[in-house]
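Quick notes on the structure that follows.
Here we show just some of the chains, and they stay where they sit in the whole.
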Amino acid sequence: MTHPRVTLDDMDYLSAGKRARLYRMLYEYGPGHGTLMVLPIDQGLEHGPRDFFGNPEALDPEFQYRLAVDGHFSAIALQIGLAEKFYRTYAGQVPLVVKMNGKTEIPPDDEAFSPLTGTVKDAVRLGADAVGYTVYVGSPAQDRDFLQFNQVRVEAEALGMPVIVWAYPRGAFVEAKGGRDSLWAVDYAARVAQELGADVVKVNFPRIKAETQSLHPKPYDTLTLSPEAAMRQVVASAGKTLVLVSGGAKKGDEDLLETVHLSLKAGVTGFIFGRNLWQRRYPDALKMTQAITEAIRDDVGAREASPSANVRAGTRA
Amino acid sequence: MTHPRVTLDDMDYLSAGKRARLYRMLYEYGPGHGTLMVLPIDQGLEHGPRDFFGNPEALDPEFQYRLAVDGHFSAIALQIGLAEKFYRTYAGQVPLVVKMNGKTEIPPDDEAFSPLTGTVKDAVRLGADAVGYTVYVGSPAQDRDFLQFNQVRVEAEALGMPVIVWAYPRGAFVEAKGGRDSLWAVDYAARVAQELGADVVKVNFPRIKAETQSLHPKPYDTLTLSPEAAMRQVVASAGKTLVLVSGGAKKGDEDLLETVHLSLKAGVTGFIFGRNLWQRRYPDALKMTQAITEAIRDDVGAREASPSANVRAGTRA
Amino acid sequence: MTHPRVTLDDMDYLSAGKRARLYRMLYEYGPGHGTLMVLPIDQGLEHGPRDFFGNPEALDPEFQYRLAVDGHFSAIALQIGLAEKFYRTYAGQVPLVVKMNGKTEIPPDDEAFSPLTGTVKDAVRLGADAVGYTVYVGSPAQDRDFLQFNQVRVEAEALGMPVIVWAYPRGAFVEAKGGRDSLWAVDYAARVAQELGADVVKVNFPRIKAETQSLHPKPYDTLTLSPEAAMRQVVASAGKTLVLVSGGAKKGDEDLLETVHLSLKAGVTGFIFGRNLWQRRYPDALKMTQAITEAIRDDVGAREASPSANVRAGTRA
């Protein structure tokens, strides 16, 4: 059964500015039809150059920019430095998402916090169509994180800039309750994004792991859901917030496409895959991009064939 | 004996803006006659989606919005994200209370602090009739909390926006002195709300527990009061601040209605019950809403029958 | 021997606004003739409602307001919430002092810090004649405290608002050096208030306790002064800052009046007694108020009879 996907019409609350920018990404670029395929390249800050040794060409951000243009992505997402220095050449050819915060992986993640590295005004100046912000859900530093996000949200609202939240469960207490990729954690993170006012939320595909499930709060400690049903739950918790599934570390091709299919059926709006794409040589990266695009379009086709699948639960009631 | 209830006339200090907005909630919507029945749906942030599994429909905020409208609530209270995304459909059909702060339950509560997640200007922009703010009374983080509240209070005063304080005793030292739901703690919390400038205060129903009473400061360590008398004490400590009783985790129906009756006799202005209502299927939730509304109206009727009961102690002297 | 008392003419530095407001409290209300009798009711925040059980009527702030008016006090001092909600009825009948900061007693005092709960603009808006600010002299948190006070001082200067400093020695290091009520600590606190720019300082009556005196820095560790001489020392350390003596916990009537007499002879400007007054039934509170007023007036009379007693040491030289 195909689960409904949130549409721009469901998001009737959007200001003209937010709607115009989201519309461009959802309909004018990328796979279109209300879907998103975003290419992230913030790993150089988050992990350092170590991620680029497998495919050394990818060390140069031009690699990802060209891939974003040639692969017809909905947007490319990166830090202010890479936006400032490289977007000009590709300006207008692919929408830009500027990350507002980031950190290195050198200090441990126990009290994860991602400080501001850019401003919404920077994003406007560079012609961006959205800003990105990482919330470390459950971190002991959530105080500062929420306060900082609130400022970004207010500035984005004032400037008509959509906000994509990287909703990452993180920190000592998340691990103590069963881990960052668990359904419990991802589901909570999706809801937090919606509660804090994200327009789009990026989540990991949720996992139910037998070994750590008993650490979760009720009823997650005993829930048994298929992967697709778990993803559906997360999509439901995100409510009117568009859901992007992230790829994480590089996987096998079949695994990746399986994630794509399950996610699409579960009603996500799209994908934000980085290492799974640009850790390949250019032609392979383009090929995989195309495979994902086709999967998205197939899903769009299926949905257009049964329009009722596209009505959100909430408005159905 | 019925205890007097604070009226809008007692609150002669209110600016036109605050009075207009409170008036709407007290008289134009909900049970009316100077009472309040508020539907809160901030648990998605505070507890995560775990609260919605018992009644999965309630995961979609439309459930609570519809209940607020159909159940003729005085207001619905929620975080900026749920206000921004969902209120538009119901705008004007039920007053809106935007929570100004919130947190997840993932880190422990020893040094509880709830960071800002919205602004009073957001609330004005969305047509809200009040803002909500959680003060963790007695937390080691009270410094930051009071400072943050002060900013909200000043901004709310400037914009004529009533302030509802969620006055929650919390943190290691509260537990060491006998616990968050004790009369000592709730009574202190009510007074703090009044001292800091709340217009409305939300408290838990105070409990006197034999096991921990000796931990309280004098004279609470030996006080023996009936539940109704304990609630009356809290109402008196709140002074000219309207008192809302919160429901907490879901209770049995009789317990809940008993709490309602005792509270009303003790002079509270109303209730803010969430899980006790929306953790039921829709028709049951409406039914219970109606039962509470009737209890409120009965109390109003009794008071109108003996007007002297409605004169505040302070002004009586 | 009667010690000189600082007069408004000694305070030649005052701006017109500060002078006008101080003048009202010193001459137009209260015992007059350049003295002060202030009724504080900030204990509801600082201690919680426990202070009101002995005289339950005092739980309602109207009790203290009526007492302030009927007892002809120079001013009533309280938090923003009690000023906002209750002063309107008594506006103009008694001057208002709005406390700018406060805290609960729930966390321990080792690192005492009192965060802002109001603003000078609030005080101006409410028609106040002074603001109050608690400095915890010697607290490990003195950094934040001095910074915060500096902001209040600047804003008060700009708006012509007198500043009364509650100068309270507090924190682990104060205790290690001999305790908060010791002459060493109170004397230091009085000087700190003058150095930081207070117009009026509230201190406890200093005590010399044999048991802990050896912990003091030289020469306090061996000083032997009568109580009156100790108070004179504190008054001298306060310099051109008017000194108010606070009452602390409730004492016996004779003790209280003895404190009054000694303090007056030592040259203080007045008193700020709370629990010692409103922890009595109304007629008793009025009676004790009158007794203190008479003591003040007697002292004024004695000073007018020997005008030379009224010349400040500093200007005498």
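Here are some notes:
A, B and C are the chain letters, set down in written order, and residue numbers restart from 1 in every chain.
Assume a residue touches a chain if its C-beta (ideal position, glycine included) is under 8 Å from a C-beta of that chain, and two chains touch if they have at least 3 such contacts.
No experiment lies behind these values; they were computed from the predicted model shown.
This structure file shows 3 copies of a single chain, while the whole complex it describes contains 5 copies.
One rule holds for everything that comes next: only the chains that are shown with their structure count from here on.
Rounded to a multiple of 5, the C-alpha superposition of subunit A onto subunit B involves a rotation of 70 degrees. Located most centrally within the structure is B, per distance between chain CA means and the overall CA mean. Of all residue numbers used where subunit B meets subunit C, under half belong to both copies. The two sides are thus made of different residues.
If each chain is reduced to the centroid of its CA atoms, subunit A and subunit C end up 58 Å from each other.
Separation between the centroids of subunit B and subunit C, computed from CA atoms only, is 36 Å. Counting partners per residue, subunit A has no residue that reaches two or more other chains.
Across the complex, subunit C is touched by residues 11-13, 137-140, 142-147, 149-150, 153-154, 157, 169, 171, 173-174, 177, 184, 187-188, 190-198, 217-220, 233, 236-237, 239-241, 313-315, 317 of subunit B.
The part of subunit B that touches subunit A in the complex is made up of residues 42, 44-45, 48-50, 53, 57, 59-63, 66, 78-82, 84-89, 102-104, 106-108, 113, 115-119, 121-122, 144.
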